[in-house]
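Here the complex is missing one protein chain, while the rest keep their positions.
Here is chain A:
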Amino acid sequence: MFEQFTQDARQTVVLAQSAARRLGHHYIGTEHLLLGLLSQPHTLAARLLVVRGLDLAYAETTVLRLLGTPGLDARDADALGTIGIDLSAIKEKVEATFGRGALDRDPAHTRAGRFAGGGHIPFTKRAKKVLELSLREALRLKHKHIADGHLLLGLLREGEGLAAKVLAEAGIDFAQLRADLDRDIPAVPA
């Protein structure tokens, strides 16, 4: 189905896979598609989300929180404090070297062999549904291509995955965003 995808839409899928790897997840879910969209700030989808206050950093933090990545939360920090370990100081140093959220990833979620050869990470059912819905959204708009905007319409239409929860948490008005996308997605690939 990817033959109708624009370059940006293809890149979204590639970056969704990168996001899954980075977070140590062995599947591509709707949340990774959202992160893929936000990883390309120049696209229409990303711009419409960023003006509503949802950027990549916020989305990734929210995804990790909603997944309940086992933790190093405030109570853990307090407990570590009782034995003289300052978790926030450690986080600060580690993130300075390895980047934001470096300590939030959960290595236990990955198992040897899952990513063998840097190869295929499967889509979840919901993520597949989003891809199908983005095609349907393109048909509805009588567009012959699938761009990043159609993928975002697909995420909104799917409405139940983790991406939709992140969008809802960010206070995004789905109907209004849909209307903006309907109006702004170019009828021919940019």
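Simple rule for what comes next: a residue touches a chain if its C-beta (ideal position, glycine included) is under 8 Å from a C-beta of that chain, and two chains touch if they have at least 3 such contacts; residues count from 1.
Quick note on the criterion: contacts and distances are computed from a predicted model.
A.B. asks: UniProt names the one chain left off this complex as which of "Sugar ABC transporter permease", "3-isopropylmalate dehydratase small subunit", "RNA polymerase subunit sigma-70" or "Aldehyde oxidase"?
C.D. replies: Hidden chain, UniProt protein name: "RNA polymerase subunit sigma-70".
A.B. asks: Sort through A:Ala57, A:Leu103, A:Leu139 or A:Ala168 and give me the one touching the missing partner chain.
C.D. replies: Per the contact definition at the top, the residue touching the missing chain is A:Leu103.
A.B. asks: Can you say which of A:Val50, A:Leu80, A:Leu141 or A:Ala170 touches the chain missing from this structure?
C.D. replies: Once the missing chain is taken into account, the touching residue is A:Leu80.
A.B. asks: Considering the whole complex, not just the chains shown, which residues of chain A touch the missing one?
C.D. replies: On the side of chain A, residues 21-22, 24, 70-72, 75-85, 87, 90, 94, 98, 102-103, 105-108, 110-116, 118, 121 touch the unshown chain.
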